[in-house]
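Omission of a single protein chain aside, the complex is shown with its protein chains in their original locations.
The block that comes next holds chain A.
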Amino acid sequence: MSLSRRRSKWLARTPVDAAERQLTSAMIASLGAEGLPTVSAPFGHALVEIAHQRDDVVGLTADLGKYTDLHVFAEAFPERFYQMGMAEQVMFSAAAGLAKEGLTPFATTYAVFAARRAYDFIAMAIAEDNLDVKMVCALPGLTTGYGPSHQATEDLAIFRGLPNLTIVDPCDALEIHQATHAIAAHKGPVYMRLLRGQVPSILDQYDYQFELGKAQLLEDGAEVLFVSSGFMTMRTIEAMRLLRVDGIHCGVLHCPTIKPLDVATLVKHCAKPGRLVVTAENHSVIGGLGESVASALLQNGVTPAFRMIGLPDEFLDAGALPVLHDQYGISTDAVVRQVKHWLAH
């Protein structure tokens, strides 16, 4: 939305009653449905477990240790923690240098600062040399109400073009824990989107084990197949249940590894005839999961009815997350509304 459009929106606005106003928030706990259990700092605790087993693991942050859950590691292993200050370019360069000396650095910042500010350093110092640097970055997509300066709505689009890089977009606390172990064991550079703080847990309802590079069918359904990544899998699971109440039978294929994409599994499930495939992602509809899946399917001769749920190609508003998620079509209710609309037309 252009500035003038945004201004005219404010001018036309009726003030909201103070009691109804929601606070601007970056609380990840609010992503899950009410009643979902949460786990505190799953990434930080997983990294500590790994570091107890491996002396080569070190942590770096660019003045965001407390906000990327790396403080848990820093407290447990202060001598293996490097505070690099508010300097993302040198943090990723230094991570490359540490990796060259045989260490396995986990470097954290916000996704916007990695993708936008430090891209060239990640590309040349880390990815080109195929180094074992793990970049774990908070506030992916629309997970903060602070506006475009903090909303990494295009990080997947930016990073997908980078050779050698593995990209992971985990769903919940259970998966973050498992994925942290998996990326530590993986040789090569990884970019992982991070949900930090109190993170909801939903995949423990399934017999789920994260596998790097694998998409997994959580539930099958005859009419609609959701293909989702990140916290949108929480939303598609919830939407699936609501739609089933209305007699619409949906399934969920969770696809947490964005690159390399699990084309074989996608083709297998999306080729099943007669159902609508709906991708759902916490990212711009440009260059993320949806377009990756579309490309993979088309190149393999699979052409289902296909729709994409994702953030629009615009700089998003600031505000309260639940309001913004609904406004931009990625709340559970909005997912349900869109699917019903597409089935009816």
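Structure notes:
The definition used in the following text is that contacts are C-beta pairs under 8 Å (C-beta built on N, C-alpha and C of every residue); 3 or more make two chains touch, one makes a residue touch a chain; residues count from 1.
Convention: contacts and distances are computed from a predicted model.
Matching "Acyl-CoA dehydrogenase", "Cytochrome bd-I ubiquinol oxidase subunit 1 apoprotein", "Chemotaxis protein CheA" or "Transketolase" against the UniProt entry of the left-out chain gives the name "Transketolase". One of A:P37, A:G85 or A:P260 touches the chain omitted from the figure, and that residue is A:G85.
The chain omitted from view is touched by exactly one of A:A74, A:A125 or A:V293, namely A:A125. Residue in contact with the omitted chain (choice from A:V39, A:V72, A:A94 or A:I176): A:A94. By the touch rule set out above, chain A reaches the unshown chain at residues 58, 82, 84-85, 87, 89-90, 92-103, 105, 120-121, 123-125, 128-129.
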